[in-house]
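For this depiction, one protein chain was excluded, whereas all remaining protein chains were kept in their positions.
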Amino acid sequence: MNKVKVGIVGLGRIGTVHLKNLSNQIDNIEVIAVVTPSEEAQQYAKEMLIPIVSDKFEVIANNDEIDAVFICSPSPTHAAYIIQATQAGKAVFCEKPLDLSIEKIEEILAEVNKSKQPLMVAFNQRFDPNFSKIKETIEEGRLGKLRMVKITSRDPTPPPAHYVKSSGGLFLDMTIHDFDMARFIVGSEVKEVYAKGHCLIDPAIGEAGDIDTGVVVLTFENNVTAIIENSREACYGYDQRLEVFGDKGMAQANHKQKDQVQILDTQGVHSARPLDFFMDRYFDSYLHEANAFIEALLQNKEMPVKGEDGLKATKIALAANLSMKENRPVLLSEI
Amino acid sequence: MNKVKVGIVGLGRIGTVHLKNLSNQIDNIEVIAVVTPSEEAQQYAKEMLIPIVSDKFEVIANNDEIDAVFICSPSPTHAAYIIQATQAGKAVFCEKPLDLSIEKIEEILAEVNKSKQPLMVAFNQRFDPNFSKIKETIEEGRLGKLRMVKITSRDPTPPPAHYVKSSGGLFLDMTIHDFDMARFIVGSEVKEVYAKGHCLIDPAIGEAGDIDTGVVVLTFENNVTAIIENSREACYGYDQRLEVFGDKGMAQANHKQKDQVQILDTQGVHSARPLDFFMDRYFDSYLHEANAFIEALLQNKEMPVKGEDGLKATKIALAANLSMKENRPVLLSEI
Amino acid sequence: MNKVKVGIVGLGRIGTVHLKNLSNQIDNIEVIAVVTPSEEAQQYAKEMLIPIVSDKFEVIANNDEIDAVFICSPSPTHAAYIIQATQAGKAVFCEKPLDLSIEKIEEILAEVNKSKQPLMVAFNQRFDPNFSKIKETIEEGRLGKLRMVKITSRDPTPPPAHYVKSSGGLFLDMTIHDFDMARFIVGSEVKEVYAKGHCLIDPAIGEAGDIDTGVVVLTFENNVTAIIENSREACYGYDQRLEVFGDKGMAQANHKQKDQVQILDTQGVHSARPLDFFMDRYFDSYLHEANAFIEALLQNKEMPVKGEDGLKATKIALAANLSMKENRPVLLSEI
Partner (left out) sequence: MNKVKVGIVGLGRIGTVHLKNLSNQIDNIEVIAVVTPSEEAQQYAKEMLIPIVSDKFEVIANNDEIDAVFICSPSPTHAAYIIQATQAGKAVFCEKPLDLSIEKIEEILAEVNKSKQPLMVAFNQRFDPNFSKIKETIEEGRLGKLRMVKITSRDPTPPPAHYVKSSGGLFLDMTIHDFDMARFIVGSEVKEVYAKGHCLIDPAIGEAGDIDTGVVVLTFENNVTAIIENSREACYGYDQRLEVFGDKGMAQANHKQKDQVQILDTQGVHSARPLDFFMDRYFDSYLHEANAFIEALLQNKEMPVKGEDGLKATKIALAANLSMKENRPVLLSEI
């Protein structure tokens, strides 16, 4: 393959990000089909000069020219599209989560395995320049033997309660990125999960049966501990930090501020807020993950994030749910 | 009282810090007696022109001129000296811990209460300019309603295994500062403790029955969570950080570096390590805590850190020990 | 006008930046013609689906559909293209410099004035988020009455000596951006110029009659002083800083580093180099300046950087040349 022909299903916020990146920023790739039920989104795709625009997934699944499918549609549709696409012999890039249920994910993975088609789960944060630099730093041995990983992830504003209801809860919806990040960074598997949560921000979230503030302690098989802390709201911006501590050093990925200006006055030194929109904060990561998928296809390499990674992060999230419910550490083997 | 006459018992590292600060940096105070079994330390006290130098605590306890006693001797002697000093009508400044056992501490507090003498427990970190500024920031309401407190405390080098043996263990010896800090910052009482620990640094510490790497999750009665992370060794210096997150803002006390020089070269931007000696890192806090004690005496005010604070931090440490042993969250009421 | 049709002449490094930005990132605009003598560049333009691709400027000048021309060709061609384009009734966006000679620039401006067509000179750094934020901070009055402006501009690597020969010299080629920035920030006109330069980096630059290290002190009519410091080489990256000091505060635009990762080890704290490629460092500024030009056209507003700004920066550069030559402060009125 020396040029990848892509179909995209779903053209909401994240689908649009991928469409733009694939069209303008990534070489050796052509988006030839977009599927979306939204007439407005269809109109947008036409203005982008996409040859095939439809509301039927079949225009992708049945098109032999298409090599790869980006699945950016709502989560409940992921399983069906993945299976349909891989059975049609296409590589799949799927937004997280594959599904909220372990059984369903295992079914997906079984189908994918059967088809031998490549599947990448879009844990975009692995491709963030800060976090991927820390990963490289670890691999170069600069931090030595790891001891402790700390992840802080706080959203700028909480989602509406109705979103929360169908989200699977904080751990499955938001912390899942951090579970994947912890596995990515530690390079070992989780043994035990202890989770604690509170509803401190929006009572409606609590009424919807969820929490908005959470802490998870992960113990890995290699005895590294990871501490994850989440909040659905941070008035000062979108706070995404990672700290990794080893016997030879420590690495910290700090806030990504809007600019590099400091103002000094009688009150002190002032600088800009951290970026507060996920597409600004993770702009690079979306580009790099799509690029990594395309590169892996073109060079026939292993996918950088596999279906199993999606399964494992989901299992940790379910263990966190159980831990919080029963207020006890839960072995991952219980899930 | 317009001048405080002080006796100091114990002239090791910390006793010497207090002797220097009291002699040179704090007004309205005179050190008139030093008690220490070490001949070298006695010699030093004489060179400092201290009028009474002895190896007998009685020269302090029986001296009617002395208003206040600084107890800087080894931990197992604290209880007896506190009781003797308060019974002799003296105010007491005592290094932590009051004792390692709850029963003994309660006995001490009962005696102190009977005597009506002021007792201050030396949790010096409350007086560190970074941490006390965060406390003020909270009290001014700038952070709003608190949600989460994160404390990182990593020593530059681990203690010898023989020290560890008689220390009471990581949580009683090292984390106890952080337990007090968490209570100080949150302004509420701990409800539940979950602790996890590993021996990753020095196997001799493990053989001595202790851990060198620990994580504690404290749940407070007001639903604030505090996460404490400790390590007995950090190759990059003495790492003492605090982060407090509320609905109106977040405060972070960062590393205290040796200087403010940045060097930029082909490899990047380089600056100095964090300070790596506790007396450099906490130089100000020792001065400010002694000052606060003297001020409280002179102005007949409440002690800024009370005996009960020592008791409560110890209870949290014992709850952490139990939690780690039984691998379950422990209610503080169980202790 | 509700959509701007653009022709681009010149498709080297900077022309390509504009072509990409105009094609992918800016709304209400269409690039319908590209003129370049390079066959490779023509091929690239065709792949970008540009309708008209040619090596003759006439396809732009004579095309009535085209509203605006981006002149990105070599400097010596600017004058002729500007005059031809404005006479043809087109708005012009011209890369700096308009020309190296005052007489020629005045001739250009006379023609532009006659034609009443808008002309924008591409001092892109005005649109850099750091520098434009400082400008806003000044306009909001947060810095009070200005006293001092300091500009540091150091390139990562020196140009080849043959480039230097036809560049007009450091002050006309490189410092000209800083002269414009100083005027932009101070909001007053330069009264006096003192310049000093050395050849410390590459003797070939000296042999070509130029300097590679320069300092200029500008005194403005409002008595603000601006200090500009330039170097053709900085081993640690592309160093572009601005500091503005007023009676109510000070603003500093610092280095733009590649990422936000800090690594702490036994040697200290380490972070990434400043960005070292002008297109990474000024990526945003190119986008924002093109956007500002298009916005001004669509809304029939004044151009944000005018032809006169180009003239004035050039005069300052010539005064700097004279000052260095005669080693004395030179009044701008002498030029």
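In this document, chain identifiers A, B and C correspond to the written order of the chains, with residue numbering beginning at 1 in each.
One rule holds in what follows: a residue touches a chain if its C-beta (ideal position, glycine included) is under 8 Å from a C-beta of that chain, and two chains touch if they have at least 3 such contacts.
Computed from a predicted model, the values in this text were never measured in an experiment.
*Asks:* Looking at the whole complex, which of A:10, A:159 or A:274 touches the chain that is not displayed?
*Replies:* That would be A:274, which touches the missing chain.
*Asks:* Which one touches the absent chain: B:114, B:248 or B:301?
*Replies:* B:248
*Asks:* Consider the whole complex, including the chain that is not shown, and state which of B:142, B:301 or B:325 touches that chain.
*Replies:* Only one of B:142, B:301 or B:325 touches the chain omitted from view, namely B:142.
*Asks:* Tell me where the left-out chain touches chain B, residue by residue.
*Replies:* 20, 23-24, 49, 129-130, 133-134, 137, 142-143, 248-256, 258-266, 272
*Asks:* Just checking the interface: what residues of chain A touch the absent partner chain?
*Replies:* Touch set of chain A with respect to the missing chain: 235-237, 255, 257, 264-274.
*Asks:* For chain C, which residues reach the chain that was dropped from this view?
*Replies:* For chain C, the residues touching the absent chain are 144-145, 147-148, 150, 152, 154, 194, 196, 198, 200-201, 213, 215, 217, 219, 223, 225, 227, 229, 231, 233-236, 239, 245, 247-250, 327-329.
Following the convention adopted for this analysis, only the chains that are shown with their structure count from here on.
*Asks:* Chain A to chain C: how many Å between their CA centres?
*Replies:* 39
*Asks:* Would you kindly tell me how far, in whole Å, the mean C-alpha position of chain B lies from that of chain A?
*Replies:* One centre to the other, that is 42 Å.
*Asks:* Taking the mean of the CA coordinates per chain, how far is chain B from chain C in Å?
*Replies:* Their C-alpha centroids are separated by 58 Å.
*Asks:* By residue number and range, which residues of chain B touch two or more other chains?
*Replies:* 235-236
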